[in-house]
Each structure stands twice: as C-alpha cells, then as structure tokens.
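With one protein chain held back, the other chains of the complex are shown just where they sit.
Labels run A, B, C and D following the written order; every chain starts at residue 1.
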Amino acid sequence: MSQILPFLPLLLNGLLITLALTAVGVVITVLVAFAAGLCRMSRRRWLSWPAGVFIEIFRGTSMLVQLFWLFFALPFFGVQLVPFAAAVLALGLNEGAYGAEIVRGAITALPRGQREGAIALSLTPYQRMRYVILPQAIPAMIPPFGNVFVDLLKNTSLVSLVTVADLTFRAQMVRATTGATTAVFGTILVLYFVAAYVLSVGMGRLERRMDPGRPELRPTLLQRLFRRGGVVGS
Amino acid sequence: SFTQPGTGQPGSTLDQIKARGSARIAIANEPPYTQIKPDGTVTGAEPDVVAAVLKRMGIPSIEGVVTPYESMIPGLNANRWDIIAAGLFMKQSRCGQILYSEPEIVSTESFAVPAGNPKNLTSVASVKADPAVKVAVLPGGFEDGALKTQNVPAAQIVNIPDGRSGIEAVLAGRADAFFLPTLSLNSLKTDGIDITPAIKDVQQTGSGAGFRKTDQDLVNAYDEQLRALKASPEFDEILSRWGFSADAARGVTRDQLCAVAG
Amino acid sequence: MIWDWAFAASIVPSLLDGLWVTVQVTLVGTAIALLLGLGVAVVRYSRIPLLGKLFDFFVLFVRGTPLLVQAYFAFYVLPNVGVQFSPLVTGIIVIGINYSAYTAEVYRAGIQSVPAGQWEASTALSLSAVQRWRFVVLPQAVRDVVPALGNYVVQMFKDSAILSAITVFELLSHATSIGSGSYRYLEPLTIAGLLFLAVSLPAAKLIKRLELRLAHPR
Amino acid sequence: MISFSGVGKSFGDNHVLRELDLDVAAGEKVSIIGPSGSGKTTILRLLMTLEEPDSGLVEVDGEPLWDRRGGAVADTRGQAAVRRKIGMVFQHFNLFPHMTVLNNVALAPVQVLGMSRDDAEHRAVDLLRMVGLQKHLRHKPGQLSGGQQQRVAIARALAMRPKVMLFDEVTSALDPELIGEVLAVIRDLAHTTAMTMLLVTHEMRFAAEISDRVLMFDSGAVIESGPPSKIFEEPQHERTQRFLKAVLERK
Partner (left out) sequence: MISFSGVGKSFGDNHVLRELDLDVAAGEKVSIIGPSGSGKTTILRLLMTLEEPDSGLVEVDGEPLWDRRGGAVADTRGQAAVRRKIGMVFQHFNLFPHMTVLNNVALAPVQVLGMSRDDAEHRAVDLLRMVGLQKHLRHKPGQLSGGQQQRVAIARALAMRPKVMLFDEVTSALDPELIGEVLAVIRDLAHTTAMTMLLVTHEMRFAAEISDRVLMFDSGAVIESGPPSKIFEEPQHERTQRFLKAVLERK
C-alpha cells in the first residue's frame, strides 16, 4: 500500500477524469436517448427507420468495439475526435441506445386517453409531448435510467484501452511502475464501488422527489440500488 | 476543442507542431525505453532523445500518449499521435509502413526466467527444441515478430499486455520465459527472476523515432537535428542515464536496422 | 482507397476463429452464470444467516464495479495468492461470476413471483427444502424469467470483448492483432462489429419471440 | 354545422361505418343511441380526428374536416383550425393527472388560443364554478371523485369555446350516485347555450329530456331518426323496439 502513496494524486486525477466522463456521458446519453427514442416512435419512416438502425447497431455490438472503431477507424473518414470526445461519444451513443428503449417504453406505457385528451384540446404534437406526455413519462424513466447511468460509470473503465487517462488507465500505469498490483486494483475497485453507490443513491433521491407518493412502500435503499429489469430494455 | 489538432488544418505535421510548440508522442511505459513519472510526465531513453531533438528544432514540449505496441502504427496513421517514441524497434515490415529517424537506441534481447533458469533457455533455438516451453511476449512487439519469423509455433507464445505482467507470468508459471530487451528486463527484475545474457540468435536491433509516411519533411528536419545531438556529449549523457551505449547507437544506420527480418 | 476489399476478405477467416472463441467464452460463461446465479438467489432467498448477507454484498459489489477492473484483478492479483489459470479460463470465470450477480437478481424476481400457496402446498406434502426448490419453486420461477436470462446471455456475448484486455484471444483481440500485423484497423474493427451484430441481432429477435410465446401460452 | 356524406370506415374487415350520411344543424342537440359496437364512438372520434375515414366527406361549419371522396388521400391542411371548433368529453375523462384541476382547464387556452395565463385562469375559475368545483382548483384529478373529474373534463372542453361539443357515454364509467351531478351540468349547457351538441348515451330518459333529435344507430348506419317523443314512444323499426326494450328492462 505504501508504495502507491506517491501515486495517489495520479489516481485521484484519474478518478476525476472518470467522473468527468460519466457526467458528460450522462448528458449525451439522455440527449441521445430522447432523440432516438422519440424518432423511433415517429410515424414518419425517414425518422423512425434510421433511429431503429441506430438503436439496433449500438445495442447489438460491443461497447468496446464501438470505442475502438471511433478511435482508430473513424479518422480514416476524416473525422478526428480527441480521445476524450471519442470516449464520451461512444459511451453516450451506446448507453443512449439503451436509454432510447426506456424512453419509448415509458411513453407507450401511458394510457392512450392522455394523447387523445390532448388532441381533443387541439394541442400541437410538440405541445402534447411537452405538457402532457413527457411530464408523466419522465418520472417512470428515472429508475431504469439510474441503472443505465451506473452502467455508464462502469463502462468508462473501457476508455483506458484507447489511451484516455481515466482511473483504470492510471491504475494500470501505477501498477506497471510500482508492481503493487493488489493494492492498486483493490483501491480502484473500492473507488468505483463507492462512485456507483453514490450515483444510485442520488437517483433514488431524484426518484422520490419526482414521485412523492407512498414512501413506505418503496424498496429499501439496498434493494433499489442496482435494480435492473431486462437489459434490452424490454 | 472536440476534434483532434491537425484535422482539416492546412500544412504538414511539421508546420503544425511548430505552430503548437508541442508534439504528441506514443509511448509504452516500458522502462528504460519509456517511463511515466509519478507526476504524469513522460521520460525514458527514447522520449528524452526525442525531446532533446525537438527542442533543437524549436519545439519546446512533448505530450505522451500511453498505448500498446500493437496499436502504435495504426494510431499514428489515424493521426492519434505525431511521433512514435517508444523504442519501437526497426524491422523490414515496420520500415515499410512508417518512416524512421536515424537510430537513437540500440539494444540486445534477453529472457527473464525463474531463478536458476531451470529449463536452460538461452536462445530461440532452445525454445523451439522443447514444445512444452512457453514464452511470454508483448503482442505486436519486436520479440513477438522475432519468434514468429523464426517459426516458433503459436502454441508456445503467450501474449501478455505489459512488462509487469510478463514478470508475473513467469513467477506464476504461466510462462517459462519472458522475452524482452535486456535493459527492460533489468528494470523489471524482482526476486525469483534471472535475466539471461543477450540472446544470440536474434538480430541486433534498435529504434528511432517513427513518423507517418507523409511526413518526409519532418523526418528530414528531425534527422538533421538528431545528427547534431548525436555528435554532442548530451547524447552520451542521456543514453547512459538509462543504461544504453551511445557509441552503439552511433555505430549503426537506419538502412542496416531496417533490413532486420520480420 | 479507404476500404480495401481484398484485405477485408483475407482477414475474415481469422476473425471467424475469434468469433468462435467469443462464442465458447459465452457458452461456458453462461453455464457458470446460470448455475452460480441460481445458487446465489436460492441462498439469499433462504435467508441463510451469514451466507445470505455475504451474497447480498457479493451481488451489490459485483454490480457496482466494472467488469474490466474485475478482470484485471483476477488476472493480476489471483496468481499472487497461488490461484492461476490461463487467460481464457480466467476470463470465462470472471465473466461468469460477474453475470451471476445479474442472473441472481433475475432469478430472485422469478422466485418472488411464485405464489405463497405453492410453498405452503409443498409443506403440506412434507417435501424437504431441497425437494421443494427442485420440484415446485424453481421450475415455475425459471420458466418466467427465461427471456430475461436470454437477454443477459446476449449481453455477455458482447461484453466478452472486454476480456481482450487480459489477452483472451477472442474476436476483438483477433481484430487488433490483425491490426498490429497489417497496420490497418479499419477493416478488422468494422468486420468484428458486423460479426457481433450478426450473432446478437438474431439472438435478440429469438428472445423477443420466446417472450411473446411465454406471455401468451398455447 | 356538421355533415357526413358517404363516410365509410373499416378496421380490418370490420366495416364499422358504411356510406354514412348525417347532418346536424347549428345549435341542434342530437343524441345517438344504439347497441354496442354499432359505431357511435367512431363517429365522434372521426370528428375529433382521432380516427381517419376511408371514404366520404366530413364537413364542420361549412369547411371540410375530412375529404376522402373517391378514396383520395386526405388533405389535412386547415384541419387543425376546423378541429378547434370542436370539444370532446370522454367516457374515462382523460384528465391530465400530473396537473391541478385549474391547469387542466387553463392549459389549452394558453397554449392553443394564446390567451394570457391570467385571462385563461380567470376563465377556468369561472367554468369550474359553473360545474360546482370552485373549491378544488388546486387539487389533482386523482383526489377527486369520478363525477367531479368528469365535470372538470367538461369545463376543460368548454374552455376552448367550441361551437360543437361531443359527449361519449360520459356517465357510464361513474358510480350510479355520481351520474346525476354530471347530467345536471350537461342539461344546463343544453338549455342555456347555443352550442351544437352530439351525445352518445345510454341514459334514455336524459336523452329524451334534452335532445332535439335522437338517432338510432345499428351496424354503422342510422336506422331511425326523429324527435325523442317519436323514437322513444313509437319506434318504427323493429331493431329500435328491441334495443329500447332491452335497455329499459336492464334498469
């Protein structure tokens, strides 16, 4: 353990990068999820079809392959993203594809009468979404999105394989230099775990704030943590 | 900015790094060739040489990117870094893909073996002689290629991701030997490990800085300053600091090393 | 000149070899995840005093940390304490254990959906604890969660690429290794991605069908 | 005010409406009765653009809402403006559960008519007072009884100042003792306003009381039509007689 003390600042710097990746990744995930999810539901083929292809491709291949592709193959098409950008993009697109199914699921789960009530009031499609559908669907999306965000946090570790100096990357470096393998990996396992825990608790708070009903029936903190339905958002 | 420096900008890599005052170099964190310091900055024999040359060219700083050997050339071609400064040894196939500077480092290869060298491994031939022997290498590294060009069966080759893991593989018995440059092994040596003398049946080799094929102007400018550096005592000072011989590096040419098979 | 068809065609056989390794990892990993997850779920549900708490934490911890780091840990640390396997075996065990934490949660949902009356009827017939699980509870619990388990199998298939980081020579490793030999990444990575799709898309469709079938039996 | 001519509508091979012709004059109160599945709801949904006809012409206030004569593809330009003249109250209320009663009523006037928030709320309060709910402005729909919710739904539809109001079995999801309060509100509207009203109902007594005309529907066609006295007291058509007998016996 004492061997890695001099490298602690380096590890903390890596943790910071990991958290930054997660934060930016969450923003991209949410944007992508709503864009792809809403397009997927559109009756216009030229919107729903590309969204469907996007979702299937990003859910059907490995996150790591996507990351390598964005990092090493995309430049040949003239798009040269800095490593951090390639990393958050891969994270956001991948998790966003899962999120898209959450968005779609939450919206289709609303009673049909809500949409019809809004049409009967002559609300435009945008107004229907904005004032009627989304305010009801979003609270239902929070628990599954919580799981996606925890996944995202864990997947940030993959960016270490494309030269982004996140926590895992720094750990590998410190390990290679000091040989303190057990201490280094033990430390970062705990760091990831704590980060995931805090993230879940935060999402739980958000969930309760958006839906103040029946607090006594809610599952315990530990149960809520890492709850997950089917992975494929089904 | 979200996109990589250099994208869509006019001018050669040389102009760009001059304008930026900084170059991105690929390294592997394999002392003594390359090493990351606790503060995150880059050092090691090759980066120090490259930094000294670049300084003479009027480029004050370098920015290290750590990456496995196998992705160094693809990453260079994908413009992920400007120069490979990782001790990536010259050989025919690599010289066909990228441009090298004149040699900066020359080195020998050794095996790391369990103390006492129980299987008596001293050459590639001794590895081939016993099919039960397993040798650990870094995939895409020079040693990997050396074994393959000498037709060592794939079943005898164990891939490991970095130097530290190679030593651990030997200690754990996952491999009987770990094949790496002698000096690298010396810096990794721990209890229970012996480093063999230089292996005779691989060709002597060495490395220089690696550049994209399109950057001939950069190589020319670089070589000019490298010649000046090699003529100065500063070169001896850098190489000896990391345990290499400056005279050995002065004694070979790029054309000789690029002729190494593999 | 961006895409080289001849080169692409020449690397397909090697990538298919990698795909086969990936499939093997997935199959053995699935077997581990399904069995171990079942054990974890049963122990947790049975409220076995210490073990139950331990497995609770196991599930929590495994789900809260990255697979990559778990793989590193197993690969680098375990040999130090005398546990050593080849990278392939290490990888399979790691991914199997990792997914057992997820399947354990799936099984738990399945077990919870078995009505209390089924447990009571088993008691009334004097079935032992083992017989109760074996003949009454698990057959009903598992049937309902087969699609959810299937989704995790597909997910594991994709996640097995992460094991390339501990030198398991699977599909992605084959792609990068081709890249290091040929100095081209575009074709191997693209084809690797397509091969992943070629397996996971039909698999996902199959699971969807199964789900509909189970939801509307007969 | 409303005119269907030659309107057809199928779901798959279920021909719900067949060559329907129907005219409702401005200010007229029309009740539609008929057995389940006969297409009553479908007529209202076509007017509300919740369904699209397969053929024929539907006009409202002299302007085309649906024009599919010759099966041509509907031209929906101007449809939104026509639809704005129509309000609808649903069987299951379809209130927005995440908004207060006040916001349910004020939302569309602000968003669609562009009224100021203040004006819209004032008007909403007036309407809610009219339906007897001034005490519940800040409640969410979930806190109200079914009858109260349906009265909010009526206020919400009225807030758009429609020329035509559609009511689709608005009391059939309510507990019996709550039906009266909703019918009272509609009766009031029928007697005091000049709105055109189209009312699908199984409350025969109520239909008789407020309607100018009653339409008997069967299998997607009007099989009998006339003033309530005529339809309820001396129905001509055998199907009507049978239907009325069944409904009245059930009570």
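Heads up, the rule we're going with is that contacts are C-beta pairs under 8 Å (C-beta built on N, C-alpha and C of every residue); 3 or more make two chains touch, one makes a residue touch a chain.
Treat the numbers as computed from the prediction; the structure is a model and nothing was measured.
Visitor: Can you work out which residue in C:20, C:57 or C:135 touches the chain that's missing from view?
Guide: Result: among the candidates, C:135 touches the missing chain.
Visitor: Identify the residue among C:12, C:51, C:127 or C:146 that touches the chain left out of the display.
Guide: C:127
Visitor: Consider the whole complex, including the chain that is not shown, and state which of C:49, C:82 or C:117 touches that chain.
Guide: Answering carefully, the residue with contact to the hidden chain is C:117.
Visitor: Contacts of subunit C with the missing chain: which residues?
Guide: 115, 117-118, 120-121, 123-128, 131, 135-136, 139-140, 143
Assume only the chains that are shown with their structure count from here on.
Visitor: Which chain, with its centre taken as the mean C-alpha position, is closest to the global C-alpha centre?
Guide: Answer for the innermost chain: A.
Visitor: What whole-number Å value describes the gap between the mean CA coordinates of subunit A and subunit C?
Guide: About 20 Å, centre to centre.
Visitor: Whole-Å distance, subunit A centre to subunit B centre, using C-alpha means?
Guide: About 38 Å separates the centre of subunit A from that of subunit B.
Visitor: For subunit C, jot down the residues that touch at least 2 other chains.
Guide: Touching at least two other chains: 76, 80, 165, 176, 179, 185.
Visitor: Find every residue in subunit A that makes contact with two or more other chains and list them.
Guide: 72-73, 76, 172, 175, 181
Visitor: With chains as vertices and touches as edges, which is it: line, ring, star, complete or other?
Guide: The chain contacts form none of line, ring, star or complete graph.
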